[in-house]
Every structure is written in C-alpha cells, then in structure tokens.
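For this depiction, one protein chain was excluded, whereas all remaining protein chains were kept in their positions.
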Amino acid sequence: MGQKVAEFNDYRSIMNERLLRADDKVIRRIFNADANAFTDGALPARTKELMGLVASLVLRCDDCVRYHLIKCRENNVSEQELFEVMGIATLVGGTIVIPHMRRAVEFWDDLEQ
Amino acid sequence: MGQKVAEFNDYRSIMNERLLRADDKVIRRIFNADANAFTDGALPARTKELMGLVASLVLRCDDCVRYHLIKCRENNVSEQELFEVMGIATLVGGTIVIPHMRRAVEFWDDLEQ
Amino acid sequence: MGQKVAEFNDYRSIMNERLLRADDKVIRRIFNADANAFTDGALPARTKELMGLVASLVLRCDDCVRYHLIKCRENNVSEQELFEVMGIATLVGGTIVIPHMRRAVEFWDDLEQ
Amino acid sequence: MGQKVAEFNDYRSIMNERLLRADDKVIRRIFNADANAFTDGALPARTKELMGLVASLVLRCDDCVRYHLIKCRENNVSEQELFEVMGIATLVGGTIVIPHMRRAVEFWDDLEQ
Amino acid sequence: MGQKVAEFNDYRSIMNERLLRADDKVIRRIFNADANAFTDGALPARTKELMGLVASLVLRCDDCVRYHLIKCRENNVSEQELFEVMGIATLVGGTIVIPHMRRAVEFWDDLEQ
Partner (left out) sequence: MGQKVAEFNDYRSIMNERLLRADDKVIRRIFNADANAFTDGALPARTKELMGLVASLVLRCDDCVRYHLIKCRENNVSEQELFEVMGIATLVGGTIVIPHMRRAVEFWDDLEQ
C-alpha cells in the first residue's frame, strides 16, 4: 500500500467520524443504507463493487472511485477486469472521464505497492 | 412485449439508421466502440449489461436505461437483481434517480407482456 | 388542481407502490430517509422544501421539481418566493435550467386551478 | 417548418412571456445576458451558436438543443457541420448523448419541411 | 479563520479581479446578477445562502460550497442547520456528495479557528 492510499484512508476515516459525531438523522441513515448496499444478495458483493466503481467513474467522483478501487482489490478484481470497467465508463460517460481514469490507475498502482 | 417497448425499438432503429446514413467518421467510430464494449471479455457480457444499466441510471438517461433493460432481460437478469441494481444507482446517484427508476420498472413490466 | 397535477400524482403513487412491493432493502431505506428529511428540525420544513426545490431545479429533474412544488404550495410559498428560488437555481445552474423553469411555472399554474 | 418546430416555438414564447411577467430581477438579468451572448464579437455569432449547440448537447438539454438548432439553421449551418458538432459532443459527453442526438436530427429534419 | 479559508479568499479575489479586468460583457453581467441574487427579497438573504449552499453541494462544486459556507457563517447559520442542509443535499444528490460534505465540514471547522 502506497502513500496515496494511506492518506486517502486517514482523511476519510477522520472526516467520516467528524460527520457522524454531529448525529444528523438523515446523514446517519444514508451511511447506514450505504453499508448495507454492497453486500451479497441476488448479486454477489463483488459485482456490486464493480457497479459502484462504474457509477463513481461516470459521475466523476475521484474519492468515490478510490473507495471502490480499494474494495475491488479486496474482492480480487484483476487489472484486465478493471480496464473493461473503465472502458465502459468512458464510453458511456465520455472522454471527460479520461482524467479520472488516469487518477484511478495511479491509485490502483499505489494499492499494489 | 408491450407497446412502450415496440415504440422504443422502432424509433431507435429508424433514427440510428438516419444518424449513420450521414456517415460522420467520429459518430461511426463511437457506435462501433459501443457494439464492442458489451461483449464477453474478462467480465461476462451479462455483468457488463448490469454496469451499463447502473451507468445509465445514475446519469439519468431514460432511453439508455430502456436499452440496457432489454439487454438485461435477454441475459436473464431477474427482477430481484434488477432492484438491487436500482437500489445501488439510487443510493449513489440520489433521490433524483427515483423518477427514472419508476419509468424503468414500468418499461420492465412492459417487457414481460 | 388541474389535469397535469392529477396525472402526476396518480402515476407517482402507482409506481411508488410498485417499487416498494419489490421490498428491496436499500430502496426501502432511501424512501424512509426521504420521508424523514423534509420535516421540522433546526430548520423548518418550509425552508427544507425550498431547498428540495432548488436542488431539483439545478439537477434538472422535472418530476422532483413537481413534487416539491406541491409541497411548497402546501407550505404557502408565494409566487414571488417561487421566482426568487427559480432565479437562484438558474443563476447557479445556468440557462439550461430555463426549460425546467418553464415547465415548473406551468405546473405551478396548474396547481392553482 | 414542421409541426414539432411550431409546437416548440409556441410553448417557448408563451412560457417565456409568463416567466418575464413575474418581473424577477435575477431572471430578467439572466435573459438579458443570454440575448447579448450570442452576437458578433471577437467570434462571429455563427461560431457562438455552434458552441451553444455543443454545450446544450453535452449537458443533455433537449429544448436548449432545439433552440440552437433553429439558430444554426438561420446561420446556414450545413448538415455536415451539424454532424461534426454532434460527433464531438457525443465523444466528449459519452454515449448518453446519443438519444439526444436522435431527437436533434429529428428536429433538424422537421426544420427543413 | 484558519489557513484554508485565507488561501481560498486570496486566490478567489486575485482571480476574480483578473477575470473582470478582461471586461467581457457577458461575464460582467453574470457577476452582476450574482451580486444581486443573494440579497433580501421575498425570501431573506439567509435563506438564499442556504439555498446557494444546497445547490453547490448537489452540483458538487467545492469552491462554490466554500463561498456559501463563509456567507452562511456571516448569517449565523448554526452547525445543526448546516448538517440538515448537508443531509438533504446528500439525500437528493446521492452518496457522491459525501466527499464534498467531508471537505465542507473541514472548511467549516477552519472558519471557526
């Protein structure tokens, strides 16, 4: 795990804790639904993580992409699978997805260190 | 197959033919890439159709959703799987996805007729 | 209440019932959070409906706009207030919001019948 | 000029009049800036209409596309030029632009009648 | 006021001055409309700043969020109110808003120093 991944994880957990400490009912419920969405069901968790990655790419949310890349790695997604996901995202979402794809691959490589 | 599906298919094929008749190099290449993207690779075509559906839902493109619903049905996606896909799309993309989810289910039911 | 409002309400309640009948855990939780978000808290429900309207306008979701227009009317939002909300939404979201503003006013006038 | 164009123009002018009658300061200023933006300057009005069309396509606003198609026609934009504009918009904005491209060509053909 | 706020304000005012020095008619008018939009009218300026914040959050524009956070603080918006605004924005705009919510809270805390 490289430096970019470590920084991402640190900032994310510090700020999530800060967010949840405020104890807003709606925000708590959204975090709750999120924790439940990417678990095994009719579709396996692995497929759901791939779908979370596609959604994050076409909506161009770098931090969301990073989070799902970590989860995809945990689910043994291969590099070839990653590129097929990114190809579909860039096709559907357009060449404006390309800069996010560059940063995704950089983070992916950082995950391997 | 209900009336909504028939109308969608008719309009789509008439207008795609009109678009391609103009023979624009860039548009032809995009259609070409599109035809190649949703085929078996490291990931099976079925998973790619689910990803196409998620991308279309979060980007809120009703016609794209309809196209991928047809393809999902051809790939024997179950209703339970469909709802898990729509749940993730609405969670990631927000409640603004809900009206598109309503129209998606209406079209899905029309596909069953 | 005019015809557009009646049709909107009918379709919305039929399809929401259809959606919830599928009993997907994530979708149910999102609907649940939604029902809780626009109630009195530190901010009054009326202000939250205005914020729901702004969010729906800049994200250009006609059905979401229509829903919040109904709620704004129930909360005695005046026409002048409505136009100030739409002015801010069009300024922040750009002239692409204008077609949605046209449809919003048409629906608003239909609500008055 | 076909029926779709006539209906578009009628609805647009009726609702714009309704919007401006409310006399909201911010909305009036936005309409004002809009009237001034697409005139000859360092760039000719024709090029600006092409840019308005590209922006409307990638932001997927059908009514905005229709308005700029009318203006492009008035500025003698050729069909070949139109398709090059649509190709760039679909490449940059992704295949989710395709359904809007279909409707754009349908409207363009209606303009020719 | 912490360092992040100071840097934001410095960069913003230097670059706004640079933008306006070019004296483009359309850009000047937009800045003008912007200055007029968030003042007391039928709705108080405070409510309009909350709406500006919601719009910026769902459109995921960090710099716009920061600007409206400064204005909200000047209008004595409380932390509890802020979280209710962020809850609605994340519900309507989806979990892709969460990373922007993290950065918003970090900036808000920096404003308090």
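Letters are used for the chains, namely A, B, C, D and E, taken in the order the chains are written, and counting of residues starts over at 1 for each.
In the analysis below, a contact is a pair of C-beta atoms (placed from the backbone, for glycine too) under 8 Å apart; a residue touches a chain by one contact, two chains touch by 3 or more.
Fair warning: this is a prediction, and the values are worked out from it, not measured in the lab.
Seen in the complete assembly, the chain not on display touches A, B, C, D, E. Touch with the chain omitted from the figure is made, among D:M15, D:A33, D:L69 or D:V105, by D:A33. For chain A, the residues in touch with the chain missing from this view are 60, 79-80, 83-84, 86-88, 90-91, 94-96, 98-99, 101-103, 105-106, 109. Although one chain is not shown, part of chain B still touches it, namely residues 25-26, 29-30, 32-33, 36-37, 41. In the full complex, the hidden chain is touched by chain C at residues 58, 90-97.
Note that in this section only the chains that are shown with their structure count from here on.
Interface repeat of A-B: among C-E, B-E or D-E, over half of the contact pairs recur, by residue number, only in C-E.
Interface comparison, A-D versus A-E: the higher count of C-beta contacts falls to A-E. Interface chain B/chain D: under half of the residue numbers present appear on both copies, so the contact uses mostly different residues. Copies chain C and chain D of the same sequence differ by a rotation of 120 degrees once their CA atoms are superposed, given in steps of 5. A separation of 23 Å divides the Cα centre of chain C from that of chain E. Averaged C-alpha coordinates put the centre of chain A at 30 Å from the centre of chain C. Between the CA-based centres of chain B and chain C the separation comes to 26 Å, rounded to the whole angstrom.
Shown for chain E are the residues in touch with two or more other chains, namely 30, 33, 37, 41, 58, 80, 84, 87-88, 90-96. Arrangement of the chains shown, judged by which pairs touch: all-to-all, with no pair of chains left without contact.
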